[in-house]
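Okay, so here's the structure we're looking at.
With one protein chain held back, the other chains of the complex are shown just where they sit.
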Amino acid sequence: MRRTAREIAELVGGRLIGEPEREIMGVASLATATEREIAFVESEGHRSQAERSRAGCLIVPEGFRLSGRTLIEVAHPRRAFADVILLFHPRPRPTPGVHPTAILGEGVILGEEVSIGPYAVLDRQVRIGARTVIGAGVYIGARVEIGEDTLIHPNVTIYPDVRIGTRVIIHSGSVIGSDGFGYFLVEGRYRKFPQVGSVIIEDDVEIGAGVCIDRGTLGATRIGRGVKIDNLVHIAHNVTIEEDTVIAAQTGIAGSAHIERGVQIGGQVGIADHVRIGRGAIIGAQAGVPSGKHIRAGEFVWGTPARPMREFKEQYAHLSRLPHLRHMVAALSEQLEALRQLVLEERAKDE
Amino acid sequence: MRRTAREIAELVGGRLIGEPEREIMGVASLATATEREIAFVESEGHRSQAERSRAGCLIVPEGFRLSGRTLIEVAHPRRAFADVILLFHPRPRPTPGVHPTAILGEGVILGEEVSIGPYAVLDRQVRIGARTVIGAGVYIGARVEIGEDTLIHPNVTIYPDVRIGTRVIIHSGSVIGSDGFGYFLVEGRYRKFPQVGSVIIEDDVEIGAGVCIDRGTLGATRIGRGVKIDNLVHIAHNVTIEEDTVIAAQTGIAGSAHIERGVQIGGQVGIADHVRIGRGAIIGAQAGVPSGKHIRAGEFVWGTPARPMREFKEQYAHLSRLPHLRHMVAALSEQLEALRQLVLEERAKDE
Partner (left out) sequence: MRRTAREIAELVGGRLIGEPEREIMGVASLATATEREIAFVESEGHRSQAERSRAGCLIVPEGFRLSGRTLIEVAHPRRAFADVILLFHPRPRPTPGVHPTAILGEGVILGEEVSIGPYAVLDRQVRIGARTVIGAGVYIGARVEIGEDTLIHPNVTIYPDVRIGTRVIIHSGSVIGSDGFGYFLVEGRYRKFPQVGSVIIEDDVEIGAGVCIDRGTLGATRIGRGVKIDNLVHIAHNVTIEEDTVIAAQTGIAGSAHIERGVQIGGQVGIADHVRIGRGAIIGAQAGVPSGKHIRAGEFVWGTPARPMREFKEQYAHLSRLPHLRHMVAALSEQLEALRQLVLEERAKDE
């Protein structure tokens, strides 16, 4: 595929500066782009990389100039570049249809142009919305409902009674709706507390690979609209995650925790049971939020137990200076003793 | 389904207080229950939630009273409620039989009323006990033995020679018997040390989703009777986990660690190789137990490196007061200097 700079500028609604007929054959990063490739400059902070780049064309923010280069000026370079990537790397939808090896239980209802891959198994009364794609080897339990334009990658497992919205993406190896971790002791042995709730995944959620989301004990575990979850995340029974929250890889969220909207959770964070995290809070990577704790809206916390970032940094700085503090105390002790000797000598002289 | 309060009281062997004919149509939590639903009160500590609840019937501990409400008094409310949940949400076993697409190798032996799902693959000489259920897409390697009444959810992978007991539950995506992480260096490059041991999973174990349990290098990795393992846990080669231990999500246990019985391990805990954890110990979430360390029976530890909880809390409290300590030291230094000046002035006066 080849496109001129002018065609690309038209696609992204940008203003062309330089050679309109320059031919572009692919997309790349600033560091690796060749003269036949287009790259993007996110902000003025990337000027020196842009100067060194050999890219044949650059998508740049408004007001950004680089003499002798072909530029496409836009309000939001990353967004425009996302469109250019899809121009050169269209993601072809699989041909609609049910692969002959797919197994559909009684009462399964499929929307228009659905694609069901080889060896997928849909148990009874599953409903799949229009244009949704189910990959090879996916298992979908009884009565699961999935909306439109959703993409379930190969080898995902969905337990019965889960509800999944529209434009959701679930990556391979993920498990949705497994039993929560609930037991009670009878004479020193654990017995299983039945886990009969469900999981609700709302529209525009993306779930990475190897993620496990447990069903509620009674009610539902809820993943709100637009939530983005990275690989290998664990979400326990009855957790609520509100809209537009993002969760980095390997984070774990224990039972009944409630994450409000627009929260940013770093990688390998641990959130204990019954925690509440306020709107727009930021939880730094590897932080641990203890059971029942409430993190206020907008707060930025780090460490285990998690505390406000400023406090964490202050404590850490003090920790680093502890050897110095010990020396100061030892010196003070000596000085005090020296002064005492002086006083005692004076006193002896007086007598 | 509908049941009267009287019928439910009979089922759980409880004492009915209030309206015997009140009709109940489902189970719910105290917070969400309607007048047609039953909820439970674990202890006196949940009184205010019980008072606010709209539940039509409450299962309560002995001696708990709430005027004007229909109550069922029992010795162990959570246990009784578990039975009530199963009354309203019976878990139907799949119809026994081998799905025509399942592949059984030579010499596979199946017990009575076994259920093997679509696209399951059982390699040669696998033995499956009576009433055990193997989900869709499960792979079971050669010579694996599985006991009775066990439930293997879809898309689980079991390597050859693993032994699994009776009434075991394994959730989707889990992998049992993969090679341990063992190498040796030859001229700067790692060579694989063969991993030819096995995994033994005893009766009444439950394993969550996405769990990985490696086979022993020579002997076996052993998961004792009644052990409960949450999602995304890693258990390395030659680990021993004794009876009735519980392990929360995303914990990792390195090679040859030995966890005694009745231990409670929090989420995201790291236990290094050759660690020994004594009977009934508690390891707090995200703690890290260093290589070769021995945690004593009954001890409660936290932090990395893990230390007794009391010590951890004391150190943490001191860490929080470090800024104050620095101020104290600075003030002492000034006061000492002031006193020295005073002494020197006195001395000068004397002379």
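Order as written gives the chain letters A and B; numbering starts at 1 within each chain.
As a working rule, a residue touches a chain if its C-beta (ideal position, glycine included) is under 8 Å from a C-beta of that chain, and two chains touch if they have at least 3 such contacts.
Since the model is a prediction, treat every value here as computed from it, not as a measurement.
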Contact residue for the chain not shown (choose from A:G56, A:G135, A:G219 or A:G255): A:G135
Of A:A50, A:V74, A:V98 or A:L232, the one touching the omitted chain in the full complex: A:L232
Listed residues A:L11, A:M25, A:L66 or A:V246, member touching the removed chain: A:V246
Omitted-chain contact residue, chosen from B:E37, B:E73, B:D149 or B:D214: B:D214
Residues of chain A in contact with the chain not shown: 27-29, 32, 76, 78-79, 82, 85-86, 89, 91, 101, 117-119, 135-137, 153-155, 169, 171-173, 204, 206, 208-210, 226, 228, 230-232, 244, 246, 248-250, 262, 267-268, 285-286, 303, 316, 319-320, 322-323, 325-326, 329, 332-333, 336, 339-340, 343, 346-347, 350
Positions on chain B where the hidden chain makes contact: 103, 119, 121, 137, 139, 155, 157, 159, 173-175, 178-179, 181, 183-184, 186, 188-194, 196, 210, 212, 214, 217-219, 232, 234, 236, 250, 252, 254, 268, 270, 272, 286, 288, 290, 304-305, 314-315, 318-319, 321-322, 325, 328-329, 332, 335-336, 339, 342-343, 346, 349-350
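The definition used in the following text is that only the chains that are shown with their structure count from here on.
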Whole-Å separation of chain centres (CA-atom averages), chain A against chain B: 25
